[in-house]
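Every protein chain of the complex appears in place save one, which is left out.
Right after this comes chain A.
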Amino acid sequence: MAHHAPEHEYTADGHAVHGKANVKPILKALAWIVGITAFEFLLAFTMEASTLRNSIFIVLTIFKAFFIVAEFMHLRHETKGLIWSILVPMALLIWLLVALITEGSAVGEAIFGAAH
């Protein structure tokens, strides 16, 4: 390592400047994401397709998204104002998703009958 900063030095956003990399939280997030993905694969082959399985997949996906956004994108360490201005607009998408999937089912019923 060519560059060795003194122990007491800090960058503008509060990170301690050390000569050695601090990778522990990064590897922890990686372990969670890989573990969850492996579990999803296990479910895909051991569990019959159902609404329950799909719900589990979606919850696990949101967990993975949490690790990527919070740790990799560093959002967990930003100010509360920034965190909320990113997360609140995303919450509106849940409404969009529910509304349009209901719409899709209604169109399907109109075409194929109530058995759909």
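Methods note: contacts are C-beta pairs under 8 Å (C-beta built on N, C-alpha and C of every residue); 3 or more make two chains touch, one makes a residue touch a chain; residues count from 1.
Here, contacts and distances are computed from a predicted model.
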**Request:** Look at the options "siroheme decarboxylase", "Cytochrome oxidase subunit III", "Spermidine/putrescine ABC transporter permease" or "Chemotaxis protein methyltransferase CheR" and return the one that UniProt uses as the protein name of the missing chain.
**Result:** "Cytochrome oxidase subunit III"
**Complete:** Interface residues of chain A toward the undisplayed chain are 1-3, 5, 11-13, 15, 17-19, 21-23, 26-27, 30, 33-34, 37, 40-41, 44-45, 49, 54, 57-58, 60-61, 64-65, 68-69, 71-74, 78-79, 81-82, 85-86, 89-90, 93, 96-97, 100-101, 103-105, 107-108, 111-112, 116
